[in-house]
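Below you will find the structure I want to go over with you.
Of the protein chains in this complex, all but one are displayed in their positions.
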Amino acid sequence: MSGSLEFPGAPTARPLSRKIRDAANGVDFNRFRFWLQVGFFILLVYGGFAGIDLGGRLPTFSCVYNGEGRPGMCYLAPLQHQLAMPWQRLFGEAGIAVLTGFGVFFLWFIVLNKGWCGFVCPLGTIQDWITAVRRRLGMRFARYSDATFERLSWIKYLLLALMLLIPLGIGAGYVSHDMSAPYCMICPARLIVPSFAGDFRQWVVDFSSPSKLALTSLGALTTGTFLIGSTVKKRFWCFFCPMSAFHYLLSKPAAFRLVKDGGKCTRCGDCYGVCDLQIKEIADDVKNPQIMMDDCIVCLKCVAACPEDGALKATFAGLTVFESTEAGFIKRMEKGATT
Amino acid sequence: MNGPFKPAKPILAAAAPAPASTVVAKSNEPLPFGKTKQAREAEKALNHIVDDFDDNPKAMAYFYDLFRRVYCRGESIERDGALIGTTCIQAPEELVYALGATPVRLCNGSYHYDQIGAEFMPAKSCSLVKATLGMLTSEDPVPRIGKMNLVVNPTTCDQKKKASALMQEMGHEVFDLELPNVKESEASRVYWRRSVREFAEALRKVTGKRLTRKNLKAALARTQRAEKAFRVMDGFRKASPSVFLGKDAFLVVNAYFFDDLDRWCEAVEMLNVELQQRHDTAVRAAQKKAPRIVFTGSPPIFPNLKLPLLIERAGGVVVSDETCSANRMLYDMTAVDEWLVNDMVDSLADKYLKPCTCPIFTKNDDRRRRLLELVSKFQADGVVYQAFAGCQVYEMEQRSVARTLNDAGIPMLYVETDYSPDDEGQLSTRVEAFLESIKTRKRMRQ
Partner (left out) sequence: MTYFGGLDIGSTAIKVVVIDSAGKLVGEHVTATGSLFYKNAKEAFETLLARLGLRRDEVGYLIATGYGRKLYKEADDSISEITANGIGAHEVGKAFGGVGTIINIGGQDSKAIRIDSMGGVTNFVMNDKCAAGTGRFLDVAARNLEIGLDELGDYHFRAVAGPLDINSTCTVFAESEIIGLLANGHGKGEIISGIHASIAKRTVRLAKKVGLEDRIYFDGGPALNKGLVAAIQEELGREMVVPEHPQTTTAFGAAVLARSEYLADAEDRLAGRKAEAQAKAVLAEVAANANCGTGCTAGGCATHGA
């Protein structure tokens, strides 16, 4: 520690591991993330065309309704279908299959934790693209007030609960089958993701039964809200997403983590300023090292925007993968101000 | 127990009455500025800064020369465009630069102006406020920055707040920049963001220009350069023993108050190159055993660098500080997500408010944490806490800071002082006793 100066323009006599770390921490983060998101988008929206099959337990919106393009399925669809089985089967012979299904999903999930949201999810990527267009047009973005934030933050848990309870209701015979896969019906991904593969068949309202009518109308409404919301608010849908809530509830043993060293934090709020989800704790909480909140999509914009060495870190199985550095911060902000 | 520098010039000799001036002025003509008491005060301070220490970095000559020209010879430093005076670092200078104006920080460190201010300020007032007001009420004050178009006065401590009306009476155009006294709440963030926008509006009226993406980005790029240069310079003080002395660091940032921004950046960048060379060739500014001190509290402003100088002349080295005339001016950097005017203005506003460790806020958690982090980062042995007599906020925070440092096993010296030069003997006793106790403690540990 003593005598080792870390600052821009430090002497070049550094060990290789050091050089790799410094290069990683000084990366042009926005560009890096952009291209990673493009790559995953292509995989998850068109991968099926190349014959890729990653199974039906993916922890991200690789939408089922994108029948040909998807390289595997978003777990929520098969989960809702499984839960809608008659209870005798569900809690009987099919129980093991349900549990192993969940197990596979869990294993996929804990690798990236909520990083699936920030780097992989196609719906998330689409929102980021809409945001980029808005920025290009010079429009300002909207923020929730603290009170509104509090009032709306439980919606994702409500949607998660309904997503699990309604299928169970179907399985018990209390709810009509027309209500099957209720979340999929209202998820904007159902309409939007297949469109990217040229499939617009979901852009209809189904009049065949009252339940279907209600659900598909609701789906049209949520999609419309999604499109308008994403235009004015960064990552609009993620705040309400039941997959996000589901992830958070399972996130304790995850390998990929967002860690904060409160002692180094100057409470400058730079991280909060760039956070798409308006998460206050990232700036204000200086006691808790596990700083990933339920809304966090682990996009790591906060780490890239923090000017204090080592205050925020993304770690994988305890190893630091990306950390906030003064030098990296300066490089990124210089680029922003001069281009 | 003196350091590597030449033995300190006898302090008491300076307290002897100055010899009568041999220049006999004609009855109506004022003395040239260089011969005034005010210039002599600045010259004395500058001589201590330069001559009491061996081997000053060559690049510091720019700064020594700057202060000599401005404070000792009274050279004019007028600049083109609107001139906006600020009384606190909370006034976002990026907005000023963006609109083609020049900000200049008015906080004053001269005992001469302190005495003038004392004529109309209450007896128990803060020296800094008295000096600033004393300067503003004087005709042709030094530094000679020229006529100001606007003075922006953030509503911080009581005395500065009330100074607003006094400044208006003196004939200055004053803008009250509304700063909240609580910084944790959402309400204060929203309030402050709005205040900053109103400030931008006031600037528009003065300069006739609007904020655009282009000019604001350019302004941010310029201040970023200054912040980066500062951080690099500051980084050299982490080395043990330090490559760079506190008295020079204070002088460099004090120059930022009034120097041309781009020229200042260039000078600091050259200084950094030299400091890098010194670091690589193991040239050190202080002895290995010199106690490393973090300086906190009421800001030392040239020529009142009395206490940091005393510490370094007594063999200590000020490796870091938590004051608004040095570290806090340039340390915090702005992160912008979307480089559009609104996001930039909001990000700027947040940067000024959220990390601020000024004692005018209700809670001082961030200040205490900052001090602990600085002590750790710069491997300091102790903290010297300066409070100007009359500065209630710093005086009141002393206890909680002392408790926090005590609990962490870090020794702290609390010193109450003002701008008058006659307490140097008392201060040196305290400072020396403090440094001696640190050396003893270090020796015991080995």
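For reference, chains read A and B in written order, and residue numbers begin at 1 within each chain.
Here is the rule we use: a residue touches a chain if its C-beta (ideal position, glycine included) is under 8 Å from a C-beta of that chain, and two chains touch if they have at least 3 such contacts.
Computed from a predicted model, the values in this text were never measured in an experiment.
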Message: According to the contact rule at the top, which chains on display are touched by the left-out chain?
response: B
Task: Could you list which residues of chain B touch the chain missing from the display?
output: 1, 8, 10-12, 411, 425-426, 429-430, 432-433, 436-437, 440-441, 444
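Everything below uses one rule, namely that only the chains that are shown with their structure count from here on.
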Query: Using mean CA coordinates as chain centres, what's the chain A-chain B distance in Å?
result: 45
Statement: In the complex, the residues of chain A that touch chain B are 1-3, 5-9, 11, 135, 138, 140-141, 145-146, 262-274, 283-284, 286, 301, 305-307, 326, 329-330, 333-334, 336-338
Field: Complex contact set, residues of chain B against chain A
entry: 184, 186, 190, 213, 217-218, 220-221, 224, 228, 231-232, 235-236, 238-240, 272, 276, 279-280, 331-340, 342-343, 346-347, 350-351, 354-355, 366, 369-370, 372-373, 376, 379
